[in-house]
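Showing chain A:
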Amino acid sequence: MKALEVKGIVKQFPGVLANDSINLSINKGEIYAIVGENGAGKSTLMKIIYGLYTPTSGEIFVFDKKVDIKTPHDAIGLKIGMVHQEFMLVARFTVTQNIVLGDEPSKGIVFDYKKALSEVKELSEKFVLKVDPAEKVANLPVGIQQRVEILKILRRGAEILIFDEPTAVLTPEETEDLFKTLMKLKKDGKTIIFISHKLKEVMAIADRIAVLRRGKLQGVVEKGKTSEVELARMVVGRDVVLKIPKAEAKVGGTVVSVRDLMVKSKRGIVGLKGVSFDVRAGEIVGIAGVEGNGQAELVNALIGFTRPVNGTITFDGKELRVITPFNIRKKGMAYIPKDRKMRGLVLPFRSRENIIMGQHTLYPFSKNGVLNSIEIDKFATKKLEEFDVRPRDIHTKARNLSGGNQQKLILAKEMSMEHKFLLASQPTRGLDIGAMEFVYHKLIEEKEKGVAILLISLELSEIMGLSDRILVLYNGEIVGETTPDKTTEEELGLMMLGLKRQKRVAQ
Partner candidate 1 sequence: MRIKKLLVLLLVVVMVGVVFVGCAPKTEEPVEETIKIGLVTDVGGRGDRSFNDSALRGLETWAGKVQYVKGGGYEPISDAEFNASIPGDLKDKNIQPLGVSAMVLESKDKKDYIPNIATLVEQEECDLVIGVGFMLAGAIGESAEKYPDTKFMLIDAAAVDADGKMIDPPNVVGYLFNEHECGFLVGAVAAYATGTGKVGYIGGMEIPPVLRYEAGYLAGLKTIDPSIVVIGQYTGSFTEPALGKSAAESQISQGCDVLFHAAGATGNGMFQSICERGAPYWGIGVDVDMGLDENLCPPRTLTSSLKHVDYATYLAIKSVVEGTFQSGLVTMTLKDGGVGYAPDHVADALTQDQIDKVEHLREMIIDGIFEVPTDPDDVDSWTPPTGF
Partner candidate 2 sequence: MNSNIPFLNASIAQALDYTAPILFAALGGVMSENAGVVNIALEGMMRFAAFFGVWGSFVSGNAWVGLLWGVGIGIVLGALHAYITVKWAGDQIISGVAINVMAMGMVTYLLESIFRTTGYSPPVAYFGAPASKIHLTFLKGIPILGAFAELTILIWFALILVVVLHFVLYHTVLGLRIRAVGENPHAAETLGINVFKIKWFAVIAGSVLAAFGGLALSLGTLSSFTNSMAMGKGFIGLAAMIFGKWTPFGALGAILIFACAQVLQLFMQGTATGFAKLIPLGFYLSLPYMLTIGALIGVVGKAVGPASDGVPYKKES
């Protein structure tokens, strides 16, 4: 039986043909992956199926019946559920409130919260997805938030589950958990549509794989009859192997030295419990760890957003008493934030305006406080070329750039500033293969120039591939220090979960 069929779906956005006559046919009970680079049209297609977008033309069949899905409400009625890439959760609500929203147990008009709690508990037990029903979503790690999302759609009796890039924000362990869940759901007879650009994962979990490129369907392959390399070629349209280039470290003097750093989190609890480490010129120090184990606090302290409770940060041999973003940047720090929209860019600004942010007070961009448009435009044009930001138009607003191009714009901005130290927080988050490759190359380039780099990442392969030294952060402490050649992903994974500690190499 076909769970879902789409025929000739076309979606035209102003200036972009996002989906170009796409035909897919998905069997009941299979895990069906759709892969493609960012902007290939995967999410658009799913949003059409879920009723968030209206297709320009085309037909949809659910369980062999032609349907007309206008709103998510229709989709839910057809037992289609979707876990969005950006979680659709109300941060201030509890797990239970989030799960039952839209279909609440009630006595008359009164919301029966007790009943909802027990329902959620039951549900979580039934599907073996452990959550605390009374906890606020804002306080949960990403992996658990995703569970809430899954429970939400399961509660509505979804038979077809769409996962839009579900692993983009997960740790390896969480990903593994998710895969277990997916397999279990498949066993229960649910149909799963799995959207990703991570070919390794797709190969691990999917039964069949459809490849999209620039809005067009490139082909559908069965897992057994293909390979990662072949898929990659289909996705990118040329031969690529995602290989992280290696470069020998020419290590120089210590640039940043952190001692006994203790930092409170936004919620007021101590999130970083006294860590010490050095970053030297020309090396990449990788910080591995599951999200929420002190990374945010570390970043905030280094960039001057949060004042540490205790401990010192020494930059270039000088201890900094009060750190503000202004003075630390003046000393020579560049920062690639994990959240592009929140910390990286001013979305309504044009590329030319974004690219000078942070160095706008410097010559030649301005003199005596007066901006020099000609110099700015010249610079922006050059950098857009150099960092391959598309479109090349320096007047494009950042909001209209794709994720990858936004990231490139940030790189262009940060790396063109004079800096000795680069703080890269999940620099490849949500990027496709091409963009990732680009970021890796840039990081290596930086390293070869003698910049000290602190790389915080949840992707173990990234940490293993790029770092010269690896620190493992668990529960606000550094529980291990190692180098890529002395460890394995498995060992790191255990340390990240606090199951294994390693004596630190002497500082």
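Throughout what follows, contacts are C-beta pairs under 8 Å (C-beta built on N, C-alpha and C of every residue); 3 or more make two chains touch, one makes a residue touch a chain; residues count from 1.
Selection criteria: all candidates are chains of the complex that A comes from, given by their letters.
Because the structure is predicted, anything quoted here is derived from the model rather than measured.
Undergrad: Given the candidates 1 or 2, tell me which one touches chain A in this complex.
TA: 2
Undergrad: Any idea which chain A residues touch candidate 2 in the complex?
TA: On the chain A side, the touching residues are 47, 50, 52-54, 71-73, 76-77, 82, 84, 87-93, 97-98, 101-104, 106, 109-111, 113, 152.
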